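Please find one structure pasted underneath; my questions will follow.
As you look at this complex, bear in mind that one protein chain is not there, while each of the others sits in place.
And now, subunit A:
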Amino acid sequence: MVRVYLAFTTNFFPWLTIIVVFPIATGFFIFFLPHRGNKVTRGYTIYICVLELLLTTYAFCYHFELDDPLIQLAEDYKWINFFGFYWRLGIDGLSLGPILLTGFITTLATLAAWPVTRNSRLFYFLMLAMYSGQIGSFASRDLLLFFIMWELELIPVYLLLSAWGGKKRLYSATKFILYTAGGSVFLLIGVLGIGLYGSNEPTLNLEILANRSYPVALEILFYIGFLIAFAVKSPIIPLHTWLPDTHGEAHYSTCMLLAGILLKMGAYGLIRINMELLPHAHSLFSPWLIIVGTMQIIYAALTSPGQRNLKKRIAYSSVSHMGFIIIGIGSITDTGLSGAILQIISHGFISAALFFLAGTSYDRIRHGYLDEMGGLAIPIPKIFTLFSILSMASLALPGMSGFVAELIVFFGIITSQKYFLIAKILITFVMAIGMILTPIYSLSMLRQMFYGYKLFNGVNSYFFDSGPRELFVLISILLPVLGIGIYPDFVLSLSVDKVEAILSNFFIENFHK
């Protein structure tokens, strides 16, 4: 009886399918809700989001075993017969963190989007569609399914950007869609190339693909294809220019999703496909990745102080922080990769919170430019406090999650066996220079916004400080940031076995050579 029950719960009940499909399916009902204004829609959406988050947490708590590096909660249904296309889902330690992050950030972003009143039904539907797309791409175990999910969440972002953005929204939206669609072309080429290699029937199952080997030249070709696709998304310089424009124009709830989750899909893809499927090419490319990552840290940190727009400055800071993920991935050590995964989670929280704060302060002062601000600390002290705390988190203050992630990436680099001493010294040195540049831009941002004294004239002089909703959003982001910073094993323990499993591939390969 117990066995039957276990079999039922673990194997037969399609948890993941439900988790993936639930938001978009229920999202359709938004259009059938009675026309009673904004309130019903947003309440419904919040309800769906929370339910989804609870569902995910429940499924992961009771049906996922942390010490098993294999795929769990796997589902495998044939979808399109003649093409060999399967609806294949499954999660492991690597995707667990991003999925939970997605649930968390999306729920908070919906809560953050309450002030949106224009065409709110479509807005919330798009949010829910994005929710599905993101979880789907993190949970898919089939390359083509991954690609489809990847594309699925582009459309909502494009629409959210072009309909609810700022003044230059059309330009930004077009730029975004062209960039990402351009990247997707390479992704599609890679997917089909890998799938059709060596057999007449397409093989798209990630498990099977992970154990295959390719001729070096072909592997490098595939690697480059995937790298370009993920580099656009991550972003990796020089393919990053869509990001500041998009973030500068999008509504801040969209920004939260973009910075919190969408960028992480690129990093996730790098680990999931480039590292797992193409280990040989990855060990060839990893020095370049590290160099690019180091340059990115410095380059974006230097570009950031030159920005006048608040959101663009935060956007460049997140470009800079993504450099740490790339370095962690490139270091090919347990430590480095754990650091990269931790940075994915931690930066998801921090950047989402910063964009939310930037958006809410923009709502109050109606100035997007830093040099027009100043003296805001007195009218909005709570936002000031939280902005200070989160800027500190962003500049990797110990006790916050960013610090642990960056520190672990540093250790990943110096314990890496792959590189020579001089190279390691140089890279750590340059990375650490980024550590000096980060406070320069983030603290000067704080100084320009809040410090000083300014008399606000007439109309603008009446500000509300943060209300309970905004405080709730911020504190619920702040708590995990502090929690991870104080006890990082919360997140590290999720992925530690998977990381070892991925890296064992590399050691086997070194052994064979």
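Here is the rule we go by: contacts are C-beta pairs under 8 Å (C-beta built on N, C-alpha and C of every residue); 3 or more make two chains touch, one makes a residue touch a chain; residues count from 1.
In this section, contacts and distances are computed from a predicted model.
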Which listed name, "NAD(P)H-quinone oxidoreductase subunit 5, chloroplastic", "Transmembrane channel-like protein", "Glutamyl-tRNA(Gln) amidotransferase subunit A, mitochondrial" or "Phosphatidylinositol glycan anchor biosynthesis class T", is the one UniProt assigns to the chain that has been left out? "NAD(P)H-quinone oxidoreductase subunit 5, chloroplastic"
Given A:Y299, A:F349, A:F387 or A:F506, the one touching the chain that is not displayed: A:Y299
Touching the hidden chain in the full complex, which residues of subunit A are there? Just list them. 174-175, 178-179, 237-238, 240-242, 299, 302-307, 333-335, 338, 375, 377-378, 382, 385-386, 388, 392, 397-399, 403, 407-408, 410-411, 414-415, 421, 424-425, 428-429, 432-433, 435-437, 439-440, 443-444, 447, 450-453, 471, 475, 487-489, 492-493, 496, 500
